[in-house]
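To start, the structure itself, in structure tokens.
As you look at this complex, bear in mind that one protein chain is not there, while each of the others sits in place.
This part shows chain A:
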Amino acid sequence: MAEPGLTAPILEVHDLHVTFTTEGGPVPAVDGIDFAVAPGETLAIVGESGSGKSVSSAAVMGLLPSNAQVTGEVLLDGRELNGLPGDELRKIRGNDIAMVFQDALSALNPYYTVGWQVAEAYRLHHDVSKKKAHERAIELLDKVGIPDASRRADSYPHEFSGGMRQRVVIAMALVNDPRVLIADEPTTALDVTVQAQIMRLLDDVQAEFGTALILISHDLGVVAEVADDVLVMYAGRAAERGTVRDIFFRAAHPYTLGLLGAMPRVDVPPKPRLTTIPGTPPTPGSITTGCPFQPRCAYTHRVGERCITERPELTPRPGQGDHEAACHLGRRPEVLL
């Protein structure tokens, strides 16, 4: 873990909005978020399904379908990516910014060998012979810890275990030495023991290459372990952001507290039931005024009508550096849940 704030960010996102045009009208999936990540640093984006975390990363990569409208700035090393023509963006995808997907089985093409798929990623950005690319693929497969890589390169994805498949996906993402790696729930589909191995691998890679890592996750246990900064998203907006310490020790948003409370812990006596946040996340665009979390919030009565009428903006909280939360409560609430 690098000390945050010491190096200039490699990737900056400012005021990102993503709106999907659907038959039922425009649906705002991401409604103005900012984040930045520096080389060697890990930014975790957490939130429930549908909070817009995956859409944000897809928007950075320019991978959204044509019915998505993206506004805001996406700066890679100061260069604007949003609105870049397809050809230019293609040179960056998989080269400067690479992605690791959640489900390695469906992310890999079942009809080609893993060696071919890793080599393809290399050849798309390097003018080399197939043989050279294959050698590079084996080198990477070996690096991510696939035993007997030169032989296994000729195997197909279905011939690997889940953990080994995820290693292949990581090898494919790393083959061009990307400066930014976006990992979208990289361990969700894996066993707990394998999860730890994969996270350690990502950590090692980051230490070795100084890669900036954006980790999209809903697993706070993983986040606590590897993240430097955390962005908590709710209903397409930032609920809270800060360093990992701010979020875990000085959480200022009731939603963050809810997430932390819902995390099973080994250091406190187990409760008879898992704690949950009451209610369900709003569908995108359904809440237009007030705080999107208000219907599920246990603190609304402390604030009153403002929660329903006025949308809270991110405001500074006491913490290290840029700790901010979007809540009218103003100070750190004591735990009610």
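Note that in this section a contact is a pair of C-beta atoms (placed from the backbone, for glycine too) under 8 Å apart; a residue touches a chain by one contact, two chains touch by 3 or more; residues count from 1.
Just so we're on the same page, contacts and distances are computed from a predicted model.
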Record lookup, UniProt, unshown chain, options "Peptide/nickel transport system permease protein", "Glutamyl-tRNA(Gln) amidotransferase subunit A", "Elongation factor P" or "Amino acid/amide ABC transporter membrane protein 2, HAAT family" -> protein name "Peptide/nickel transport system permease protein"
Among A:L124, A:V194 or A:A262, contact with the omitted chain is made only by A:L124
Among listed residues A:P85, A:P110 or A:P147, the absent chain is touched only by A:P110
Missing-chain contact among A:T42, A:N95, A:Q166 or A:Q195 belongs to A:N95
Hidden partner sits against chain A at residues 61, 63, 86, 90-95, 98-99, 101, 103, 106-112, 120-121, 124-125, 156, 158, 169, 172
